[in-house]
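Of the protein chains in this complex, all but one are displayed in their positions.
The chains carry the letters A, B and C, assigned in the order they are written, with residues numbered from 1 in each.
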């Protein structure tokens, strides 16, 4: 399916996110958007007006059945991801699917198995992972510039679009979980979560997740659709340095603080006798790559199709987040009771 | 013990907070600081230099045994609160004690009982409750300007003084719990909490608390001694309006947002069919009373002594917070498992 | 030329701003973009791809000579405004021209005269004047909610595009002058300005303008292409209230402060004897109309064409700003020496 020529792409779903996929893949060297599919003729008409050369269809099978199409990008409601991605894989297409990958971990496992069987690329569209800010944070953590990681704390709140098919965890926390999964070298072993719904019959619109790790590390996520102000802030604390990531400021998104505590861990008694010391140095805002994340991500998808390389946000990354989301939902039902995770890989 | 003349006050503890107590009570009409007690002769010398007319002593019994002293303010380590407050009450003195009131709820109950028996005022020094900002929030909630309260979310983090006798919950969350207890008309019925210690043998330096209420309301507190930046922010969401309280800005601490969601709760089906509507109006920063909180609080203490009126931050308020702190510690040990609270009153 | 049908519009210039004009006029009810003209075939190809129904031409005479075209929007370099606008007016087209209207006040006067002669609408595209924020400020000033206006102070700095044909005054101060001209009921009688160029042979890239008024009012503008941070802030001080306008924040752009000074102006002596008193009340952020300014402006242009009503940003407003810009340039040459303005109207 992979060719020396341009990779032909079919995009399924032209609602909120689909237009961004079409625009980016259209502008990428080595890619060509051949067909766009959506249930809505109105949305398809918009796509046609904007990109006269693209074929449009209300039947996604036209994409699956087109032997010239190499890869499919899926930007439809979560509940349809599994069926569409599976069909695409079975039709021999590489797949990039919106997050969360599926509604259950069983479905994710099946997609991973099918992609492996077919030797196709299965990638989840964790757009944030491909931003300059998140890549810089990952670089700082992975090159050990923060020292041992102590905590990961994120807040993602605003007066937002209440979803009716998924709760705020599946809608917003999925972003922070994908960032955390990429930035932190460790994987959590359990989750405790709490949430509340303020709409009769609705899903949770506020939630708090705590993630536990084998190492001396804790992660916490706060997501809220009903906040008067928009906040997108992440703190990462390390033994050497600490990061504040504010995604809403136009520049200076990543601040690296040379701050920390000093203590003598060989002399346990001293802890009880004297205060911990504090260390404060310079703050530093690294310049960030300002390439649009979806462009970087699209190039990575094309690269993985061509080389067979494993994507950063591969099916396993998709599965890990779905497992955490499932466990968080369970914990919310039990008002914070610990739910264990098993994030070991199923394949590769 | 109560007199028509100035109320004579003894202050026990002249470390971090004691000097503020002495300064404020010294300046209050109708009050007189007669004696200051501390173990440290150096600290007492400072007090004497600053206030030559005040008596100093290293033995707090000199205060308890002084029949001219009407009231005692206690600003010593938490572990000594119970013993000192009980001795003061038994000696017939009104008591204002630092927060948290005691290390166990049993001790708090005993103090409340003793104060009741002696018909003395027992007050906890919840300083924040007496700030213009917190009083304004309480006024807005209690006059129903926010509508039904949906959530209370606070963050109190900084690179702070690691305590060796109490964890970050007892050190920092106690502030937010006292504010929440005053501002919200409802009391929580259970708590789920998580935390972590990064110092070998140390207490938790990061913690997250979720509080559950009978009404459709959730509260969450984030406290951290190991953050690179200082944040003191509280969000209160209501059905009509929402508050953002930022205690670090010099002005505009309280912002009231005329924002919310609109939905038809008679037609449950519609929730699944269409999105919730959003309402956005003006924002408003009320002018706040800028009187020093400790002055307002001191005047309130004197007023309660004179009239027998029940203090806003009375022993029951002290007990409620100690119960929540105890339960939070238990929940942390069980990694977030729900611990029920019984906050019904023991007296009055 | 005016018709009961859609108003046909020709757009000259499809560089930086032209695409916004085409997009907005295309979406307005009662308007139709018939032709786009530009020297660059590449830019015209973009326009055609985006709007297949629009005619394109490299010769603007095709627009002037098209009897079906009612109005022309000009978005070309400043030096060409006069020639193009005059040709359009002479061809009987209503005109909306980018700011500044012309490079000299004589040219502006000639355009005003020609428009008057032909009974055509001549409008300058002062986009900011049509934003919700600026319209709210004007409303607050004109309904006397600020009291007497004491000062107008604006800062517009960033690391910006150095222009080679105009200096920073003509490039950036023109925005603030158009806002000030709209918001303040008074017109200045003189200007003192200073500036500097840091590029050999270049124009001023930093400038400061002070404007003098007959009333007890002063205005000051600071513009800078060479600042490390972007600032877009305006302060308007009144005897009753004061405004802070920050155009860079996503919400809360306009803050209205109930602050001021209190003094007894009947008793001149008291000024020398005691301090002025201060008054501090609430702060208030009015909700702003979030309609795109260019849409509001386009509708206003169409309305003026249909009704013969005088536009808010008419030729006279264009002339006033050109006169101030000319005077500012003169004052800069004389290192701040006062240059008088004559802003009385030439027509209408």
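Here are a few things to note about the model shown:
The rule we apply is simple: a residue touches a chain if its C-beta (ideal position, glycine included) is under 8 Å from a C-beta of that chain, and two chains touch if they have at least 3 such contacts.
Remember, it's a predicted structure, so these values are computed and weren't measured experimentally.
For the chain that does not appear, the touching partners among the shown chains are A, B, C. Although one chain is not drawn, the whole complex shows that of A:215, A:287 or A:333 it is A:287 that touches it. Of the options C:49, C:142 or C:196, the residue whose C-beta touches the omitted chain is C:196. For subunit B, the residues touching the absent chain in the complete assembly are 49-50, 52, 230, 248, 250.
Subunit C meets the missing chain through residues 150-151, 153, 155, 157, 159, 161-162, 164, 190, 192, 194-196, 198-202, 206, 208, 210, 212, 216-218, 220, 222, 224, 226-229, 235, 237, 239, 242-244, 255, 257, 259-261, 263, 265, 268, 271-276, 278, 280, 331, 334-338.
For subunit A, the residues touching the chain absent from view are 251-252, 258, 280-287.
Simple rule for what comes next: only the chains that are shown with their structure count from here on.
Taking the CA centroid of subunit C as reference, the farthest chain centroid is that of B. With each centre defined as the average position of its C-alpha atoms, the distance from subunit B to subunit C rounds to 53 Å.
If you average the Cα atoms of subunit A and of subunit B, the two centres end up 40 Å apart. Within subunit B, residues 280 each touch two or more of the remaining chains.
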